[in-house]
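Of the protein chains in this complex, all but one are displayed in their positions.
Right after this comes chain A.
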Amino acid sequence: MLPAAGEPAAGDSWGMLACLCAVLWHLPAVPAHNRTGDPGPGPSIQKTYDLTRYLEHQLRSLAGTYLNYLGPPFNEPDFNPPRLGAETLPRATVNLEVWRSLNDRLRLTQNYEAYSHLLCYLRGLNRQAATAELRRSLAHFCTSLQGLLGSIAGVMAALGYPLPQPLPGTEPTWTPGPAHSDFLQKMDDFWLLKELQTWLWRSAKDFNRLKKKMQPPAAAVTLHLEAHGF
């Protein structure tokens, strides 16, 4: 009943979402930095790292509010459901050795692709949020997340890596599913927020690693000498 009645409206949002996602994917490359006095990618990596921390902090309050809106059991601290559904969500989890050995380009690409997907889904979430306050918070978060994407794109451009272009047919589209019950929809929302939080933690570690690699070796040596009291 309800999905059928809402069909035309959903169709509209599908279209809008597909459009939005398409826009995101074809984000134009950040214009090249002024070459004179180019500080290198270091400052923009630091900025990206700082953005992940800011976003993680923002997400904590947003997720708390949203899970309360979903109601129990989603807002219970011990809630530990099996990971079913939400197949298309980008997963932060990775084998330890694989993560360690990622090259810079792959590391950045994975981050960029993940947040592109996640932003898309978040915008879908925003469409369905009931209260105006929630919509406002979600919209604000989406804007910040867009900023993070831009920052990652900037780092990639500074390092000379091309932005990932989606293969035709793999563009993330919002798929509410034909028989998506209210509970399953809430489960999807739960996992989206969980995955977002985990990605932000992972990104902090990713950018830490990149920061250390970009650091000039002399500085590292001096630090060691100081530490040994010489």
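By our rule, a residue touches a chain if its C-beta (ideal position, glycine included) is under 8 Å from a C-beta of that chain, and two chains touch if they have at least 3 such contacts; residues count from 1.
Basically, contacts and distances are computed from a predicted model.
**Q** For the complex's missing chain, which UniProt name, "Carboxypeptidase O", "Longin domain-containing protein", "Palmitoyltransferase" or "Ciliary neurotrophic factor receptor subunit alpha"?
**A** This omitted chain is identified in its UniProt record as "Ciliary neurotrophic factor receptor subunit alpha".
**Q** Among A:T93, A:Q165 or A:S181, choose the residue that contacts the chain missing from this document, as touch is defined above.
**A** A:T93
**Q** Which one, A:R53, A:R105 or A:K186, makes contact with the chain that was left out?
**A** If we include the chain that is not displayed, A:R53 is the one touching it.
**Q** For chain A, enumerate the residues touching the unshown chain of the complex.
**A** 53, 56, 78, 80, 82-83, 91-96, 99-100, 191, 194-195, 198-199, 201-202, 204-205, 208-209, 212, 223, 226-227, 229
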